[in-house]
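Dumping the structure here so I can ask a few things about it.
Heads up, one of the protein chains got dropped from this complex, but the rest are sitting where they should.
The chains carry the letters A, B and C, assigned in the order they are written, with residues numbered from 1 in each.
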Amino acid sequence: MQLKLSAEDAAFRDEMRTFFTTEFPQEIRDKVLAGQHLTHDEIVAGQRALNAAGLAVPHWPEEWGGKGWTDLQRHLWHEEMQRAGVPAPLAFNASMIGPVLAQFGSQEQKERFLPKTANLDIWWSQGFSEPDAGSDLASLRTTAVRDGDDWIVNGQKTWTTLGQYGDWIFTLVRTDPEVKKQAGISMLLIDMTLEGVEVRPIELIDGGHEVNEVWFDDVRVPGDLLVGEQGGGWTIAKFLLGNERVGVAPVGATKRALARLKEDAGDLLDDPLTRARVAELENELLALELTALRVVAHSAGGEPHPASSVLKLKGTELQQAVSELALDLAGPGSLASGADDDSPVPGWARRTAPTYLNLRKASIYGGSNEIQRQIIARTILGL
Amino acid sequence: MQLKLSAEDAAFRDEMRTFFTTEFPQEIRDKVLAGQHLTHDEIVAGQRALNAAGLAVPHWPEEWGGKGWTDLQRHLWHEEMQRAGVPAPLAFNASMIGPVLAQFGSQEQKERFLPKTANLDIWWSQGFSEPDAGSDLASLRTTAVRDGDDWIVNGQKTWTTLGQYGDWIFTLVRTDPEVKKQAGISMLLIDMTLEGVEVRPIELIDGGHEVNEVWFDDVRVPGDLLVGEQGGGWTIAKFLLGNERVGVAPVGATKRALARLKEDAGDLLDDPLTRARVAELENELLALELTALRVVAHSAGGEPHPASSVLKLKGTELQQAVSELALDLAGPGSLASGADDDSPVPGWARRTAPTYLNLRKASIYGGSNEIQRQIIARTILGL
Amino acid sequence: MDFTYDDEQKALREAVRGLAGKAYADFESRRTATAEAPGFDEAQWARLAEMGVLGLPFSEDDGGVGAGPVEIGLVCQELGRVLAPEPFLASVVHAGGLVAAAGTPEQRADLLGRLAAGEIVLAAADTSPGGRWSADAEGVTAAVDGDDWTLTGVRDPVPNGARADHVIVSASLPDGGTGLFVVEGAAVTRTDYAAVDGSRAARLELDGTPAVPLGTPGQDLTPTIATVSDITRIMGANQALGVMQAQVAATTDYLTSRKQFGVTLNTFQALNFRAADMYVSLELAHSLVDWATMTISEGSQDDIADAADRVGLQVARAGRHIGQEAIQLHGGIAMTAEYSVGVGTAHLAVLEQWLGGAQHHLTRLSARVGDHGAVEALG
Partner (left out) sequence: MDFTYDDEQKALREAVRGLAGKAYADFESRRTATAEAPGFDEAQWARLAEMGVLGLPFSEDDGGVGAGPVEIGLVCQELGRVLAPEPFLASVVHAGGLVAAAGTPEQRADLLGRLAAGEIVLAAADTSPGGRWSADAEGVTAAVDGDDWTLTGVRDPVPNGARADHVIVSASLPDGGTGLFVVEGAAVTRTDYAAVDGSRAARLELDGTPAVPLGTPGQDLTPTIATVSDITRIMGANQALGVMQAQVAATTDYLTSRKQFGVTLNTFQALNFRAADMYVSLELAHSLVDWATMTISEGSQDDIADAADRVGLQVARAGRHIGQEAIQLHGGIAMTAEYSVGVGTAHLAVLEQWLGGAQHHLTRLSARVGDHGAVEALG
């Protein structure tokens, strides 16, 4: 047991810190550090800057831009990005479809998609959830029917995050209605500019538009865009959702948000009850971060450690708790969420109510906290 | 809607308060107010003092000593007892077997038992739970087999509170092993001095001895001690457990415990975090007490209001929370639970750790809080 | 002691429930009403006036009905139940309450009469940017020249401030203390915006703006302002109670109808138990709401202040618990602006931050824990 980083890891961290704080576009970092939303173009520019330095997809196979880092190095890379306000590479690309294609894709698919995926030349969307298939994903009803070499896709996906920016969508479809639920599912890559694809915005309770419905109406998809085997979609989905949980615990970002909130709070931080709430949250965040490091230390061969569910569950709870503290510190100023920048209410305070509401999603999407409890109970505790 | 008591109810309350604070034995009240345990003889003396004034069993039928009070008056009686440190009449007698006999007993049983039950000339114990029948009471295995006019009882009961003082025990027994679980159960009254009855103490984690195992080994019970109909035990048990929940929310006692703790705390109450914990608990207790009053106002015809489960659930949580606050205020002094009265650690502080541990039972016994949630979900919410 | 409504109160409840339900039982119409300024339906405002609801709290001399706090609370509950966006709480209870408490007979008859008739909307402007629920007039100062008063400063957020015909503004008096003034809405620089629940608030900039003192010019009205704020808090708690009742009902409906894994959600015990805990929070909050509401007519000013803190704390806690769990037990659907449950949670957050956060009330209660033994529910 040892707390200190090895000399090698410490040097690695310094290297990351130096790059992120001196070479990455400053204006993007400033926006992130101020808690503001990035535009489409800023997200793309950020990922390209990382990719140019070889830092966008370090966990991919080295052949496709990976770095062969240890899990600890990957953690340090991620932590230093968050500390510097560097936006993480788009999860749909870097953490979801990229690893999936690298693992399950044909050579042709890899060559066609992976470089553009790393560079965010293609913006991927995720087409998994449906109105009647959320936590119970296996009951999905979007169909793909063979027509010659092509597939004809019909159905509806929902909760497609940032689908309005999507160029392509990786989609779970039912290719065989006869077999048992999971076995009839395949993964298709669909060009979102095809005829019959329609993206409709969903307004969320924070007033924002970050998720969408995606409708498929007789969309004709070439047969070579099926990933892996026909009927193998469920296996791929499990692989992908497992990947998704690693690094999903938003520790670094939450830590920075809390640190920033302390600055914003000014004399409100003199209140002993506020200080106690902050101290309690800081302690839990420290415990969570150390747990992430312990999980990293124990995870083997890319398989997600079951304790990933602990990270997701507790990570989202703490993220939500910090947003509640911010709301409480903003007080009546939080009503001014719709006011413009001329408002005498500071920006951080105006953003608190939408953020509080928006983050309620964190415990629902990407495997709800009930699903995480189920995984812990079954997989770890054997219940 | 009106908050103030009517003139009549206000007069009633004054009458109760006067009796409890001027006529009830002072030395018993002092012990209760100091949070100390009463001896067997003090409990008996207390109940007899109440009974002599007609205040031990006011909710029984008037024929057997009841007063025909409104539910509000009964609440005021109970609240004033707790405020004055008057111990409530023994629940096994006053709230459990008394109402059961009045409702289901034969005339002979009523005459034989009710007066002595009211006066605590008979100390009743409860023989319901078994090692394998706790929350799942219907799976009980103690048997009663006909032998001429008598019943021969064999089996084991457990968690028999204060069974060491018991003269008689009202017992659920299986009189018909053939029929469906609930239908084969009857209630028998058993003299605990009979041959074959053995009471064995169970030591609890607070070091005290308040519960027992009761063993029956070929105990011969006369046939006229079966209550109600053969096979009617489950109906009686539901009636009794329903009754038990009314007034089980320990609001008054918890309120007094918290008020006393504030006095005991001295300058520890200067700590803003402590003050906040106290204020939060006081508020919840007020809300709970008002809820009890609302339930009283709405309950009809002796049927327990389903919201009684709210009272039990929240009432035990708050009782436990106050005991935790006490433990925290005692600090290292709480280690001195086994020290004698010469200890420089004050008595209240020495009692905190056993009380904290003892009260963990509150959410388990008498219908666990899981059972209460189940009742709320099913009966009230229709889930 | 009695926690039940009498027949008249029940009839009022049914009438308001009918009117509010007709307008907003279909949640899409609430969405339409809040889509643009003024953030509510003027026609519905008129219907509330016709029914006599807007004049309920005011005396008959002032053009009102002279109803008590129980009736007002009941209206707030019913409006909360469907998230009705009409500014009953801001305009009638709060601003109207200030006029009723501090105005001259003429001012009352004029302003409250027109308010009751639905002819005008009032707003109360007592919060300065960064201010936190205090009854003093920080941020706006009053100046007098002869009989002419003017106000200077900024008030933000002012609920419904941009739509208001007249605004009741608190301001520091030249000789100390806090006064209340009637300012013409049109005379103020106003910036309208939407809060996260779709309701509207505004920034009001006063710069030597003409103002008419409410009541006796120059009189310190701090205690009056504090009590009217406390009453507004208690009525806000009634409104929040209506929201939470609707959320618990919507959640149980959803659990018994929505299918996952081939069965309805109420097959999952963990979800049912959480719904049970929501119900416990709801009932405890309900009890304190009823109690605080009755305290308005039966208690002293100090009692009302205490009741406002107690109900404020309890309802804030319950609102977080129920509002968050209602979303979580529904899942994604409740994250959308198309569905009432999540918007209800937004409304609970706005009510809390507008009227007083949990920690504010807790701190005030904490300061008093040494002043009493046990807290007695019955005086």
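Note that a contact is a pair of C-beta atoms (placed from the backbone, for glycine too) under 8 Å apart; a residue touches a chain by one contact, two chains touch by 3 or more.
This is a predicted model, so every value here is computed, not measured.
> Kindly name the visible chains that come into contact with the excluded chain.
Looking at the complete complex, the unshown chain comes into contact with A, B, C.
> Touching the absent chain in the whole complex: find that residue among B:64, B:92 or B:159.
With B:64, B:92 or B:159 as choices, the missing chain is touched by B:159.
> If I consider the whole complex, including the chain that's not displayed, which of B:8, B:23, B:147 or B:203 touches that chain?
In the full complex, the listed residue that touches the missing chain is B:203.
> Mind listing the subunit B residues that contact the chain we can't see here?
Subunit B touches the chain not shown through residues 129, 132, 134-136, 139, 158-159, 202-207, 211, 271, 273-274, 320, 324, 327-328, 330-340, 342-345, 353-354, 356-357, 360-361, 363-365, 368-370, 373.
> With the missing chain put back, which residues of subunit C would touch it? List them for me.
These residues of subunit C touch the chain that is not shown: 268-270, 272-273.
> Could you pull out which residues of subunit A are in touch with the chain that's been left out?
1-6, 9, 72, 83, 255-256, 258-259, 262-263, 269, 272, 275-276, 278-280, 282-291, 293-294, 297-298, 307, 310, 313-314, 370, 372-374, 376-378, 380-383
The rule we apply is simple: only the chains that are shown with their structure count from here on.
> With chain centres taken as the means of their Cα atoms, state the distance from subunit A to subunit C in Å.
38
> Can you check how far apart subunit A and subunit B are, centre to centre, with Cα atoms defining each centre and the answer in Å?
53
> Among all residues of subunit A, which ones touch two or more of the remaining chains?
273
> Two-or-more-chain contact residues of subunit C, please, as numbers and ranges.
Counting only residues that touch two or more other chains, subunit C contributes 362-363.
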